[in-house]
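One structure below.
Heads up, one of the protein chains got dropped from this complex, but the rest are sitting where they should.
Chain lettering (A, B and C) follows the sequence in which the chains are written, and residue indices restart at 1 in each chain.
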Amino acid sequence: MSAAAAVRTGQSSSASEQLDVFRLLIDLEDRPGIVGAVADFVRDVGANILELDSHADDGVFYMRVQFATPRGSVPFARLAEDFRRQVGGPLEMCWELRDVSKPKRVCLLVSRYDHCLLDLLTRWRANELPCDIGLVVSNHPDLAEEVARFGVEYRHLPVRKGHKQEAEEALLREVVGKYDLLVLARYMQILSGDFLQRVGIPTINIHHSFLPAFAGADPYARARERGVKIIGATAHYVTEELDAGPIIEQGIERVSHRNSVDEMTRIGRDVERTVLARAVRWHLDDRVAVHGTRTVVFA
Amino acid sequence: MSAAAAVRTGQSSSASEQLDVFRLLIDLEDRPGIVGAVADFVRDVGANILELDSHADDGVFYMRVQFATPRGSVPFARLAEDFRRQVGGPLEMCWELRDVSKPKRVCLLVSRYDHCLLDLLTRWRANELPCDIGLVVSNHPDLAEEVARFGVEYRHLPVRKGHKQEAEEALLREVVGKYDLLVLARYMQILSGDFLQRVGIPTINIHHSFLPAFAGADPYARARERGVKIIGATAHYVTEELDAGPIIEQGIERVSHRNSVDEMTRIGRDVERTVLARAVRWHLDDRVAVHGTRTVVFA
Amino acid sequence: MSAAAAVRTGQSSSASEQLDVFRLLIDLEDRPGIVGAVADFVRDVGANILELDSHADDGVFYMRVQFATPRGSVPFARLAEDFRRQVGGPLEMCWELRDVSKPKRVCLLVSRYDHCLLDLLTRWRANELPCDIGLVVSNHPDLAEEVARFGVEYRHLPVRKGHKQEAEEALLREVVGKYDLLVLARYMQILSGDFLQRVGIPTINIHHSFLPAFAGADPYARARERGVKIIGATAHYVTEELDAGPIIEQGIERVSHRNSVDEMTRIGRDVERTVLARAVRWHLDDRVAVHGTRTVVFA
Partner (left out) sequence: MSAAAAVRTGQSSSASEQLDVFRLLIDLEDRPGIVGAVADFVRDVGANILELDSHADDGVFYMRVQFATPRGSVPFARLAEDFRRQVGGPLEMCWELRDVSKPKRVCLLVSRYDHCLLDLLTRWRANELPCDIGLVVSNHPDLAEEVARFGVEYRHLPVRKGHKQEAEEALLREVVGKYDLLVLARYMQILSGDFLQRVGIPTINIHHSFLPAFAGADPYARARERGVKIIGATAHYVTEELDAGPIIEQGIERVSHRNSVDEMTRIGRDVERTVLARAVRWHLDDRVAVHGTRTVVFA
């Protein structure tokens, strides 16, 4: 297996142990020479490109590059500064450079349904999710013990009726500057636009329907009422407009007239947790670029 | 093996050639004794049950029974009359009894997109659809030659702006009393409630989205705009409310950021034709019962 | 929701609380009058049929019937005896009658991979699997603590090289007469034909490939070597011939050239646990009849 593949699975072979691996995700107005400029930069720092994917859409060029340098040869800070000066700045890119050995810090939010939360924690413990899960926040105390088993801190931040702003302030104090990603693992509170602006990090939500169908509450009951033959779940970045953020991933499962709402809910749980885990993994691997209301997913 | 199974499995034994096969599709208020009453009737006419499926939902009991009698032993008319008198009437059922050897008569409607139409005609010619396709009606003349190759009559009934009622009258004259099923194989005209009442036979439509998402026009463009990762198609019975009739079948295909609207349209065409063919086949096999806004599909 | 649906989801509504629900799974040589005989029996004991499905294949008739009597009106033992005398015996059926309120007793076997085991236990705790899981047996001590959390007994029965027969004897002592179903949740020991005969209860295994492809060891590595684009998992009843028993359920997931063996293994784990859970649920719901090397699944 090559270094790239080794890194990709989050498992290090002896070969990759002697490499520093970096990841670059960029988007900018399409023009000639972008790939060349990046490739030149990578070559000049003595690195080798492990993976490169690109996409052009509506005049915007997206690229994801994973490259490796000999262990310790280029400090990350200098690499980032050089890239800014030589490539990112002159070409006016949006860009993000990451040291793959530094996992993203993740905070999970949950209410009472535990299937998505436990699924993420279980995958994380099985090394399927390359990140640091540092905190679980819930508006209920119920899942404290379950979370403790994974060695993750659990914070109960109740949301009292009419005191939502207060709750969001408490949440901001827990999260801002400490985490790189929020994941709403069936968190049944709507986050305000003010919160989303101030939190300043991406927030991924799992919605238990095949959006845009059945946005809002009670999607399974409405799906059964409408008589659909396929139900689904949607993982998306949270934006101020409810259930309207850029979709990262969707999954489906067939249902029939035989399935009650309870059964659709049970079947749907499996879809929800699979879809959310996939979306979170892609985000952690820097595979997702946002393009207006859509995403580019280099999966 | 029984005759129906033999027929269904395409394995014709000499036995099945000496049988008459009938199919009963019923629904009624759930109560004890329904299966027994039907089973008794079947036994008393000297028939054997080949397939039986049932479903109870919201206090309604649905059942589909296929049974066989020795060739010529019970004329269909008497069988139907006896069933009405002995079972259907007393139990106040909705019921439909069919002689399987008499295929339903089908009229296809199409505008300009030919993929669903040609797919149905090709399957029909390959004996995949047990029906008589007697007529194709279109508001455009374009597909006359293609349809002629299948030996099916093609009628061009233009729908001039402001003269929709006139067009519907012409269509009614072609169809009423002559066909048992209308299939809208990408027919781009909306049929009026008045038409639907007067035509008096089921009408199946294929919508090129995963309903209820993207009901109405241009679903692929709207799907791309919304950034969904899965597109679909929906076959449903037509009711007066546009794209809101009981869903018979749905299918999906994954798409990605790489797919343009044109490509989604191309990918979707495959889903549309597969889903429509499946829905039509199930209807022809008397597998679909309507339950308010939903369907029960004994597939 | 009707009583049937309520029972099916394992959740009792007030209506179903006043009913005793029974389930009958039969197969016999096809002949006229089978449905009628069963329906008459059900009517004569004052019961109502909730669900009925049938299938005829190669001259064998299969039927699954769920019916309900007023709470306490007919003791199970008498019902079974009456059925044997009046219907099952005279028609020379294979039949199984079950009191739905008496869940099957299940013993899980596992080695070191925990994903299928924990998935089953989690679903069981969430009331998704209507059974009593009374014991987990493993040839390794590793998962004792995990299992304890679910309140299930864990027995470590090591299988020392050359002492397999001894280990199987120990397992037989644990299981025979105490359980109705064995589930091999990634149990990496091959059970002997002698064991299978003596244990006398159905045994379900999950194989981590899309059988019959890649039967035997290391299916993911072999799948990658062969370059397949889809991997799968197969739940089947265990028979003496390895990986050749009747298939209950299969599931698949797409892979690509980008996926290493490790990633295919990770992706496969999700398929394995979903497929095994579905197969076990169907078995618990008496939806699976074995027909030689195949199964009839009334799902």
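Assume a contact is a pair of C-beta atoms (placed from the backbone, for glycine too) under 8 Å apart; a residue touches a chain by one contact, two chains touch by 3 or more.
What you see is a predicted model; the values in this text were computed from it and never measured.
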| item | value |
| --- | --- |
| Touching the absent chain when the full complex is considered, from C:Pro70, C:Gly89, C:Pro158 or C:Pro212 | C:Pro212 |
| Hidden partner chain, touching residue among A:Ala47, A:Met93 or A:Ala233 | A:Ala47 |
| For subunit C, the residues touching the chain missing from this view | 55, 57, 210-214, 224-230, 232, 246-252, 256-258, 291, 293-297 |
| Contact footprint on subunit A, counting only the chain that is left out | 1-5, 30-36, 38-40, 42-43, 46-59, 63 |
| Residues belonging to subunit B that touch the chain removed from view | 8-11, 115, 118, 122, 126, 128, 149, 258, 260-263, 266, 270, 274 |
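Everything that follows uses one rule, which is that only the chains that are shown with their structure count from here on.
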| item | value |
| --- | --- |
| Angular offset of subunit A relative to subunit B [C-alpha, multiple of 5 degrees] | 180 |
| Chain with minimal offset from the mean of all protein Cα atoms | C |
| Homomeric contact subunit A-subunit C: same or different residue positions, threshold half | same |
| Between subunit A and subunit C, centroid-to-centroid distance (C-alpha), Å | 37 |
| Distance between the centres, which are taken as Cα means, of subunit B and subunit A, whole angstrom | 43 |
| Junction residues of subunit C - those touching two or more other chains | 1, 5 |
